[in-house]
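Got a structure here, written out as structure tokens. Questions coming.
Not every chain of the complex is shown here; the ones you see sit where they belong.
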């Protein structure tokens, strides 16, 4: 079983050979996204596509085979592993290629959405995001409260505007889309109320949007200052 | 009168049976909003509609009957209660159904606006919003000053642009709508000045908008930091 342990340190470690292994994987993940940036496929892009998928399958198997060393729950680990979030993302980034071989065309288009999940694999290999995620982690509850408030407000204002202006918004989803785009102050201008009552609601939504932008700013700033103060204390 | 006291603790309390009563009400309030998300009515949606309204009427009566225990002003409480903000919202969420039975069609559409008031009943049953509302409560004066300043600025810039470009803005309300959408940096693009003077005003409005977004951010952040510091002091 020495070989399984070496394999485990190769795909999970961050020293010696594992560093190079990680770098090669990062390059391959980025490379596997390149074919998605073009509308028309060509032999070169397909070669990248299949080369990446082969490595991803080997990576997936290597991780699954060494699951007990990672999760530390004995034989049960091999059953649990495929259902861990990272394993699901790994699987979703491999699957579309196989499904495209069988029946491509129309369904493929929707499945390609899952192929973009590859990008999230990058999270495993990056380090610069850890500083920001620490602030998000600590202020999680306050940010969740703001998100709940924002979602509640979005649904309520969508409900009101959908009932006031049924001629502008075809479905409730349209109204929710409008509410999000207004509250976040993006305002594309593809959907907007045209009646006076609808405009009054849009005005209130826009003003509330300022609060919704201001609140996470305040929470994140407070968290950031806390982090900086802790660093200062450690320096002293 | 023991029964009235039990009824009071059931609709207002947050222990034992009252917890379950509150949860059922929350589910019913959310359920009562579902029919509003569809354009065409069907028997299932109407069933939800009337079931919710029956419970809301019982809830309204239960609260009114126990008003003296809540407000603590004796017999006068029964007269005052229907005019408290929450009682008005409760009534407005019941009324539209009755009015729709008599004369529906056109007027109904405007009345449905009030039906969305049901959503605001959720405030009474949520707890996650309390942390945010504490900051808003404490910084109320500063935020009101910003709101006054923003409203004054909106009215002035609407006034200026309405007189400079009467061909773009039909009514003063249109100009106010434009000013709000610009100052909050939403910018739908359904209304915008096209003359050079009008554009100059739009530019000043946009730049002022940055200040209007920055000010509440600053006030809320300061309040959030104050709250965190107080928590730290209590921990020590």
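Letters A and B mark the chains as written, and numbering starts fresh at 1 in each.
Please note the rule applied: a residue touches a chain if its C-beta (ideal position, glycine included) is under 8 Å from a C-beta of that chain, and two chains touch if they have at least 3 such contacts.
The shown structure was predicted, so the numbers you read here are calculated from the model rather than taken from an experiment.
Sequence-identical chains make up the whole complex; the displayed set comprises 2, and the total in this structure is 4 copies.
The criterion applied here is as follows: only the chains that are shown with their structure count from here on.
Matching CA atoms, the turn from chain A to chain B amounts to 90°, rounded to the nearest 5. Centroids of chain A and chain B (each the mean of its C-alpha atoms) stand 32 Å apart. Per the touch definition, chain A reaches chain B in the complex via residues 141-142, 144-146, 148-149, 152, 155-156, 159-160, 162-164, 166, 171-172, 182, 185-189, 192, 194, 196-197, 199, 202-203, 206-207, 209-211, 213-215, 217-219, 221-222, 225-226.
Those residues of chain B lying in contact with chain A across their complex are 33, 36-39, 109-110, 112-113, 115-116, 119-120, 122, 126, 128-129, 131-132, 135, 150, 173, 176-177, 180-181, 184-190, 212-213, 216-217, 220-225, 228.
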